[in-house]
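Before I ask anything, here is the structure I am working with.
The complex appears here without one of its protein chains, the remainder shown in place.
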Amino acid sequence: MARVRLLYFAWLRDRIGRAEEDTQLPPEVTDVATLLGWLRGREPALAALAGEGRAIRIAVNQEFARPDTAVADGDEVALFPPVTGG
Amino acid sequence: MARVRLLYFAWLRDRIGRAEEDTQLPPEVTDVATLLGWLRGREPALAALAGEGRAIRIAVNQEFARPDTAVADGDEVALFPPVTGG
Amino acid sequence: MATVRIQTGPFDAGAELAALAESCGVGVGGLGCFMGVVRADPGAGGRALRTLTLEHYPGMTERAIAAIVEAAERRFDLLGCTVVHRVGPLGIGEPIVLVLAAAAHRAAALDATGFLIDWLKTRAPFWKRQDYADGSYDWVEARHEDEDAAGRWD
Partner (left out) sequence: MATVRIQTGPFDAGAELAALAESCGVGVGGLGCFMGVVRADPGAGGRALRTLTLEHYPGMTERAIAAIVEAAERRFDLLGCTVVHRVGPLGIGEPIVLVLAAAAHRAAALDATGFLIDWLKTRAPFWKRQDYADGSYDWVEARHEDEDAAGRWD
């Protein structure tokens, strides 16, 4: 069973109510798209954001990821709003 | 009779051999074009520059001038190379 | 030679410029620079901004900026660059970010400066929280203009 570390930043953290967690992934979660689908089913705040049409960004092991980026045991997966630095 | 102050800068001053002079203009000199023609007749170094195809710039009363810019009594007329500051 | 720092304290823009120029040797002819500062933007509903807090993703931020710097070095004929980005709470008028680029000629220095700040705004994991005088807060939304500005380098 794959375990990953999830990190949340900025208003996404405010909405989820925590900054990080370790979680066990079911076998059908193999990439960013399936991870996000699974998280939305588990986390009402994420499902609500999808309904509001608010964009979020995902990084796997500190690199920006796409829906088909693989997610595997030991990965660090971060979910956050579009960035606003500079 | 119109008197003007002539100023020379950079390599134009080196070629002419002086930085400034007061000079009396003949009646036919009324603008930058006629002034330059008259100066070339009087000043071999300026005639030589024209022959070499080296561009020069002219300012009348500290503003960039064109051939038809008027030249009148009491004016300050500067002749210099294209600028290279910054 | 690239210098990248994430820090909570202030930076000395003049010292950073001098250090970059020095590190580039005798071939440097121009340095471009951008400094971003906290603007007293009227918040939603005209609330008065009290503090802007920069949050970042430690680890990923450094990697993302290193990648942006490498992209700048591939695109422009640079002798060096410097990126200093502050995090934590900042008051109005306080400097947030400093971007420097040094080159033999000014076009490369200024273009690289624009590139670095455009990509920093869209590709480095920083977020801005605005705390208002009335005790409320919100998060700065990403701007389409920033995506457009970053896109002009694609």
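Which chain is which? They are A, B and C, in the order written, and residues in each are numbered from 1.
Here is the rule we use: a contact is a pair of C-beta atoms (placed from the backbone, for glycine too) under 8 Å apart; a residue touches a chain by one contact, two chains touch by 3 or more.
Owing to the predicted nature of the structure, the values given are computational and were not obtained by experimental measurement.
The absent chain, not drawn in this view, touches the displayed chains B, C throughout the complex. For subunit B, the residues in touch with the chain missing from this view are 7, 9-11, 14, 55, 59, 62-64, 78, 80-86.
Residues 12-15, 17-18, 21-22, 26-41, 92-93, 95, 104, 106-107, 109-110, 113-114, 117, 149 are the ones on subunit C that touch the missing chain.
Going forward, only the chains that are shown with their structure count from here on.
Of all chains, B has its CA centroid at the greatest distance from the CA centroid of subunit C. Averaged C-alpha coordinates put the centre of subunit A at 26 Å from the centre of subunit C. Rounded to whole angstrom units, the spacing between the C-alpha centres of subunit A and subunit B is 73. Residue positions of subunit A touching 2 or more other chains: none. Subunit C has no residue in contact with two or more other chains.
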